[in-house]
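All protein chains of the complex are present and in place, except for one that has been dropped.
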Amino acid sequence: MDRVSMGIAAFLAVVAAFATAAYAQKDKAQEGIEAYREALQDGNPAELYEATGEELWKKPAGPKNATLEACDLGLGAGVVKGAYARLPRYFADTDKVQDLESRLLTCMSTLQGIDTKPYVEAAFGTPPKEDMNALAAFVSGQSKDIPAAVTPTHPKEQAMYELGKRMFFYQGGPYDFACATCHGQEGMRIRMQELPYISSNKGAAAGWTSWPAYRVSSGQMWSMQWRLNDCFRQQRFPEPVYASDATVALSMYMAANALGATMKTPGIKR
Amino acid sequence: MKHVALLAAFLLIAGPAAAQSTGKPAPWGPGADDAAFAQMLKASFKDKGIAKLDRLNQDETQAFCSDPGTASGPASAARREKIEAANLATVKWPSDGKWLGDWREGEKIAQSGRGNTWSDKADQPNGGNCYNCHQITAEEISHGTIGPSLLGYGKMRGQGEDVLKATWAKIYNAKSSNACSNMPRAGHMGILGEAQIKHLMALLLDPQSSVNK
Amino acid sequence: MGNPMKIRAASKDGVTEIKVLMSHEMETGQRKDASGAVVPAWFINEVTAKLDGKTVLQAQWGPSVSKNPYLAFKVKGGKAGDKVSVTWVDNKGDTRTDEATVT
Partner (left out) sequence: MTQHWMERRPMERRQVLTFVGALAAAGIVVPRAAFANWDKAAFEAKTLDDALKALGAGSPANSGDVQIVASDIAENGAVVPIQAVSKLPNTERIAILVEKNPNMLAAAYDIGPDTVPDVTARIKMGQTSNVLVVVKADGKFYSAAKEIKVTLGGCGG
């Protein structure tokens, strides 16, 4: 071998060794993160919010001094067990497709006589909107270990799914971001965080079945509406209106794509 | 904001076609349910902080890339080229002919993801978000994988004029070489200023940079 | 008073495993609220756990225990039906006791 090719060979060997080292380090980091997440599973503080949510569900409130126990979440008045696994869905009384939180607002308004505007407008995690996180924790907890079973059949459900899909790919803002920018490919990561590929069953399942979730980084219980709200913030979009159609449509897209996956709600996240 | 004028120019050239399908009938997406979708967008968002509703208005590139099935198909090749050329035309080259700044500053910009959300103030410099998607240095293990690894970027490529130009164009307007790249158009959209881009150039290309060590 | 704790206690092969989730802010004392005012330090500093009336564990905590604290430990003995009681006291003197039955 002449000196030049020896030099190149040596260079390539160094590059290869370096690349391997970087790769090994990455795998080790990934393993560490997985062990960390595993350690969090036992003792999810979301349980504390579930308890608060159950209390809110059963406590008379509002001008009508009524509880939410007669709320129809889609499986009939008062049926909570398994209801979250079948949301969003079409409701004849409102003639709308609703997710859990928009449906809860309906029940608060009709059953309890509560003006829901302050709930819609308040910041997440502040009164009175913080109640929605606890209620979402409670209701979603009653679908834990039940398979997600949203299949758009009503024409309005089908339309909502299509709108959600289009919303998912809709680019805008100064960064040209869409949901799909981060969640439109298999096996991608932002920083150390894996990004579920929402258009696939596996990816949609990873996302949909683990929210609402307790966020350890902020020590807060996040509902799906809060999750989506912060996605749009990171996307550099204007703020989605709480329980608006765009958010319900995206939930419909995710939930239907996650068909059959077991609900692990409420989850625990970084 | 100069890019607004450019967007306006795009829209003039492209006309309303920007928001319509490229001919193939699609079961969803642009053309299928425009009225319902537009109405949903309008009713579902509100201004917050510096993030105003006008951010939902798409330029031609964004509209084209919002239907990835069509955009990536062979029938759209000519359209992609046209969009890439239009984006390339937006690139402003370094005003003083100098390409590289300080790689250490570049590392800080690459680390920062700050800026342009509704909870950000407009008066602080934006970050480049680079580590969100790219591996850049070996030291930072918390990096994304949406974009390719940039480890050894300059070492592999050197500092020839073609490399300098291609790298600058990619950072300034990533859509100049790939119409529907996931990468933001940092210069074109006013996310990063010229000095910041030079620092990122140095991070990638300076032999002393930790990228190339 | 605070919100109720979640206590789980299960006996298996002669060992009772006790897991407790407490609802508490565990404020460090320098976080600022939206208006810029300092949120005062507020954290649980003492925890006492009893099995069948007998103290089995006493914990002392500083503010670097995480928000909504979690505590898990094991005790030799104990059987289904035994009472577990957990009491916390925070630095403001607030306290709360909750009970559970070993399963």
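Assorted remarks:
The letters A, B and C name the chains in turn, as written, and every chain counts its residues from 1.
Simple rule for what comes next: contacts are C-beta pairs under 8 Å (C-beta built on N, C-alpha and C of every residue); 3 or more make two chains touch, one makes a residue touch a chain.
Owing to the predicted nature of the structure, the values given are computational and were not obtained by experimental measurement.
The omitted chain makes contact with just one of the residues B:Lys46, B:Lys82 or B:Arg114: B:Arg114. If you put the missing chain back, the residues of subunit C touching it would be 15, 28-32, 40-42, 45-46, 54-67, 69-77, 89-93, 95.
For subunit A, the residues touching the absent chain in the complete assembly are 28-29, 31-40, 43, 182, 190-193, 216-219, 227, 230-231, 233-234, 270.
Rule of thumb we're sticking to: only the chains that are shown with their structure count from here on.
Taking the definition of touch as given, a chain qualifies here only if it contacts subunit B and subunit C alike; those chains are A.
More C-beta pairs in contact connect the chains of A-B than those of the other pair, out of A-C and A-B. Chain closest to the overall centre, judged by the mean of its C-alpha atoms against the mean of all protein C-alpha atoms: A.
Work out the mean CA point of subunit B and of subunit C, and you get 49 Å between them. The multi-chain contact residues of subunit B, meaning those touching 2 or more other chains, do not exist; every residue touches at most one other chain. For subunit C, residues touching at least two other chains: there are none. Those residues of subunit B lying in contact with subunit A across their complex are 27-29, 32-33, 36-37, 40-41, 43-48, 51-53, 55-58, 61-63, 65-68, 116-119, 129, 131-133, 135, 138, 141-146, 151-152, 175, 182, 184-185, 189-191. Only residues 42-45, 47-48, 51-52, 214, 216, 219 of subunit A touch subunit C when the two sit together in their complex.
Only residues 3-4, 6, 19, 21, 23, 25, 66-68, 70, 72 of subunit C touch subunit A when the two sit together in their complex.
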